[in-house]
Every structure is written in structure tokens, then in C-alpha cells.
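Each remark here refers to the structure printed beneath this line.
Removed from the display is one protein chain of the complex; every other protein chain stays in position.
Right, chain A next:
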Amino acid sequence: MNVEITFENTLNGNTLELNQEIFTLPSGESFMVKKFKYYISNVILTDSETNTQYVETDSYHLMGQDFNSAIELGMIPSANYDQITFSIGVDEVANSRTDQTGDLDPNNDMAWNWNSGYKFVILEGEFIHQSTQERTGLVFHIGNNQNYATVTLPLSGLAAGKSASISLETAIDELFSNPNSLVPSNLASTTVMGGPVADQIGQNYADGFIKAN
């Protein structure tokens, strides 16, 4: 059966558009997204009744707004898959070096330049600062092995032998909430590239950031 996985990016329930000043963060600050990219890796489909699994090999996909929005698994063994598992970021082995090709090619702008490894999720944009009322840059570059997050979601409607498109949805607002509420105007630094705030964002995207649509 032929299977693809599509991603739609959203912010507070609205379809994301880059460079549009029409979005609001959970904190109430108005926010414009300029760049949004993330790695999805190690995709597995499971048929829990028969305990069959399809495990994609060399499974590293760089997704993003105005960038890739679908993963083509192609023809895979037929089964009544009812579960999808994937990770946000890249695993420790792939993250230990950067002389790699395909979606891990460092020319994708996702490799760090002072340590070996990848940014897992990047969000760049501008928000209106609550106290200065000024347009302020916000940069999240989240990586590091501790922020590699594996997600399992239930699937419905996939039947053995029938080609299928699995639609998933990212919610950028989830980067700012649950379990850690982040208010950009209150951040000590609006450039986050590691450290405790990055790890909070990592905890936020581990749960609820990507859902079945």
C-alpha cells in the first residue's frame, strides 16, 4: 500500500502563513512567523492487532512552512495500521556528526556551527513586546539530545491494501505552553539556543505539539 504523511502547520488553530501579522501567541502577544522548520525522524507504523510494524529506514525528514510538507513512505507492506510513532529531532547517533547527506545535509541550515549536531526545531519571528510595544525578534533554535522527543499517535481509517494519506498538524502555540508557559516579553533573552528555556520548549513540544488532524 502507498502511504504518505502530510503536515499542516498552525498557530492558535489557524493555518500558518509566513510573514503575516495576523497571529496571536497564547500569552496574547501578536506574533509574525518568519521561519519554521523541524526534523521528523524514525517513522514507524504499527498494526497493534497483528503486532506488525513498518519501520522506515534512514528516516530523517526536514519539514517546514513553505518547505517540505509531506513524507512519502511509498509502497509499504500492507496492514491495518492504527498507530504512528515518530520523533521530533534526530537521534543521538545521527546527531553526533554532520557530514551527512539528504535532509541531514548541513546546507539545510540546521547544523550548529560550534558543536556537532543539529537544531531540531527552529522558529523565528517577531512579536510586539508588552512593555515597549516594539516589534522584537524572537529566535528559538532547539536541539541537544535531551530534547529528542518521541511521539505515538493513534490512526484511524487506514486499511490494508488501500493507499492512504495520514494528516498531521503542528501547533506552534504548543511551543509556548503545556507544561511550561512562556511569555516572550518576559524572557531574559529572546534568542533561545540552548539552556533551560530551550529545554522547557523541548518539554512543550514533546506532548501536544503534533496531533493527528
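By our rule, a residue touches a chain if its C-beta (ideal position, glycine included) is under 8 Å from a C-beta of that chain, and two chains touch if they have at least 3 such contacts; residues count from 1.
Everything below uses one rule, namely that contacts and distances are computed from a predicted model.
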Name under which UniProt lists the unshown chain, selected from "Rubrerythrin", "Cytochrome c peroxidase", "Heterodisulfide reductase subunit B" or "Carbohydrate ABC transporter permease": "Cytochrome c peroxidase"
Of A:N51, A:N107 or A:S131, the one touching the omitted chain in the full complex: A:N107
Chain not shown, touching residues in chain A: 96-101, 105-107, 111, 113-116, 188-189, 191, 193-195
